[in-house]
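The structure under discussion is supplied below as structure tokens; questions concerning it will follow.
With one protein chain removed, the remaining protein chains of the complex are shown where they sit.
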Amino acid sequence: MNTIDKIGDQIIEEFSQFEDWMDKYNYLIELGKSLPIIDEKFRTESNLINGCQSKVWLSADYNDGKVIFKADSDAIITKGLVSVLIRALSNQSPDEIIMNELSFLDQTGLKAHLSPTRSNGLLSMIKQMKLYAMAFKIKNS
Amino acid sequence: MNTIDKIGDQIIEEFSQFEDWMDKYNYLIELGKSLPIIDEKFRTESNLINGCQSKVWLSADYNDGKVIFKADSDAIITKGLVSVLIRALSNQSPDEIIMNELSFLDQTGLKAHLSPTRSNGLLSMIKQMKLYAMAFKIKNS
Amino acid sequence: MNHMISDIEKIRADFPILATNVYGKPLVYLDNAATTQKPQVVIDTLSSYYSTMNANIHRGTHYLSIEATEAYEAARRNIAAFIKASSSSEIIFTRGTTESINLLADTFSRAFIKSGDEILVSEMEHHSNIVPWQLAAEKSGATVKVIPMNDLGELVLDNLDSLLTTKTRIVAVAHVSNALGTIHPIEEIIRKAHEKGIPVFIDGAQAIQHFSVDVQQLDCDFYAFSGHKMYAPMGIGVLYGKEKYLNQLPPYHGGGEMIKTVFFEKTIYNDLPFRFEAGTPNVSGVLGLDAAIQYMLETGMDKIEKIEENLYLYALAKLGEIDGIRFLSRAAHKTSVISFLIGTIHPYDAGTLIDHFGVAIRTGHHCAQPLMDRLKIPGTIRASLAIYNKPSEIDMLCEAIIKVKQMFL
Partner (left out) sequence: MNHMISDIEKIRADFPILATNVYGKPLVYLDNAATTQKPQVVIDTLSSYYSTMNANIHRGTHYLSIEATEAYEAARRNIAAFIKASSSSEIIFTRGTTESINLLADTFSRAFIKSGDEILVSEMEHHSNIVPWQLAAEKSGATVKVIPMNDLGELVLDNLDSLLTTKTRIVAVAHVSNALGTIHPIEEIIRKAHEKGIPVFIDGAQAIQHFSVDVQQLDCDFYAFSGHKMYAPMGIGVLYGKEKYLNQLPPYHGGGEMIKTVFFEKTIYNDLPFRFEAGTPNVSGVLGLDAAIQYMLETGMDKIEKIEENLYLYALAKLGEIDGIRFLSRAAHKTSVISFLIGTIHPYDAGTLIDHFGVAIRTGHHCAQPLMDRLKIPGTIRASLAIYNKPSEIDMLCEAIIKVKQMFL
């Protein structure tokens, strides 16, 4: 089992504690609050992913074969979701990021937030993360 | 009672004989066939009233205080209806033509054929007849 | 108020969707400015049309086609009467307000707007009343000028005289703002524009469902609205235009219905209103709109206004009791649209959670980004009321807001 799926399993377990939707959202809000706010210098137009309702900023670095993502959002719930994605995908190899289908999201009940019909920008963020991984892979091969 | 309404009453009586729609249409077809075909020289673009499906040609003359209409159509049923209108409105004074609301048509069951939603050009023909009457009235006053 | 409530319960019974549960809770639908729900009589009109009358219209000689054509044209007359148009040929059926405005912006600009001319809109417009004019301006070389707003959420007409220049070809403003609910002083705008011979288009998408509109009294030159925001089906709308203007506009869509004769060398266009209705019309939509208008008239426009005003005042009072609520409009004249923020909570966060309490409100920029930029906010939370809403639903909204606040503490 690769590391993304392992982290995914942990996340599934964490979310499975919550029977109530309010508890789940409370946890997302907590995650959102605890995600380190990225430096003002990363909050640029070029790092911006415009969901229709909430904004997401995403930056990526490459270090020792791994991609490191930093991200932020102006909405807390989006930020909570962003932190889950960062936890799974940051500090992984480009190949793992490109190949992984994030199937763990199905079992967390968070999947709906990532539908193309949502207006929070998260699906575009995942696309963007994969593009970054692709770019780093090509550059370093 | 003015002459148009009197003729209208005759027409109502004639049509009231028919209980069956087929008889009524047979009569219209007969009328259509017996309407003298107007001279080729009147079948001009400028005399043409374009219904969506059948064409009507209408010409008007003024003689001794009366308007004389001649008309034709490429469809027989339309021609039958045209002949009814000619019978009522031709050879009448401009004022009578302008004022008359052709209410006799209600009682003949022919009214539906003159609805603006029909595609036979008859409503435009009546409009055109009134415009001619108006023009002759102005010219001769 | 009690008398009102029994009235409202009677009205609610006409709207089948109001009995729906979402997340196991009874649906509280407060997103009426986006689209209203439909009374049974409108739904039944669609079913019955398709079960007994459906046909293509205007050119048919057969029974169903004649019936359907007559029903369609009767609906046009009813709709003309509803807005007090002087003739039913001034009523053009479109797909909705957006199409109405695009039709107008395209044809009007081709007839009347040239390079260097100006089009005047307001800072509070819906994108549908901005972008079509931008596109028209781009094509013709004109510029789009803007009537500004104040912090109360009202248009400021102080400089209107200087905004209406000799180059202004048309003024396009909303009757009511969709984002804030402000009723604009269109009478004054129309009067001042007309003094300079400039025609005025009014976007009535957020007005027509709330109070009586009389286009002849307003003396506006064009007016548009959408069926789906006034209890009618989706996919149908209206562009009203004074005949003298419509007659001067070039054709828009080409196709069936809009022409008299077609040759490859030349094509002769049909009369109003058919000239602007190319293709098979949405007959069921038109009959649905007719039924919705009938429903509104039977309910009574005065009563609709009264019910909504009462509930609006109730909502303002109740929401005002909640600590940290900030209303984004303090306009003097308003419909029952309430745009607000809760402390520093992002509207998207608030909306996502309020939804889980079964309350449907809308959050975001409401397709009015220039307005949001002016207010320097990413969006608002918007509750918009309709005749079937009731005080207990406002209470549920307030409860949801209080719980959401707690979640963010």
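Brief remarks follow.
As written, the chain order gives the labels A, B and C, with residue 1 at the start of each chain.
Keep in mind that, in the parts below, a contact is a pair of C-beta atoms (placed from the backbone, for glycine too) under 8 Å apart; a residue touches a chain by one contact, two chains touch by 3 or more.
None of the values given here were measured: they were computed from a predicted structure.
Contact with the chain that does not appear here is found for just one residue of C:Asn102, C:Ser140, C:Thr299 or C:Asn389, C:Asn102. Residue C:Met258 is the one among C:Ala85, C:Leu163, C:Met258 or C:Ile307 that touches the chain missing from this view. The residue touching the chain not shown here, chosen from C:Ile5, C:Met234 or C:Ile322, is C:Met234. Which of C:Ala74, C:Leu135 or C:Ile377 touches the hidden chain is settled by the complete complex: it is C:Leu135. In the full complex, chain A makes contact with the omitted chain through residues 50, 52-53, 112, 115-119. Residues touching the missing chain, restricted to chain B, are 21-22, 25-26, 29, 52-55, 74-78, 119-120 (touch as defined at the top). As for the chain not pictured, it touches chain C at residues 16-17, 20, 22-23, 27, 29, 31, 34-35, 37-38, 42-43, 46-47, 50-56, 59-65, 95-99, 101-102, 105, 126-128, 130-135, 144, 146, 226, 228, 233-236, 251-256, 258-259, 261-264, 267, 278-285, 348, 351-352, 354-355, 358-364, 367, 369-370, 373.
Just so it is clear, only the chains that are shown with their structure count from here on.
Most remote chain with respect to chain A, judged by CA-atom centres, is B.
Between the CA-based centres of chain A and chain C the separation comes to 39 Å, rounded to the whole angstrom. Computed from the mean C-alpha positions, the centre of chain B lies at a distance of 45 Å from the centre of chain C. With centres set at the average Cα position, the gap from chain A to chain B is 78 Å. Not a single residue position of chain B touches two or more of the other chains.
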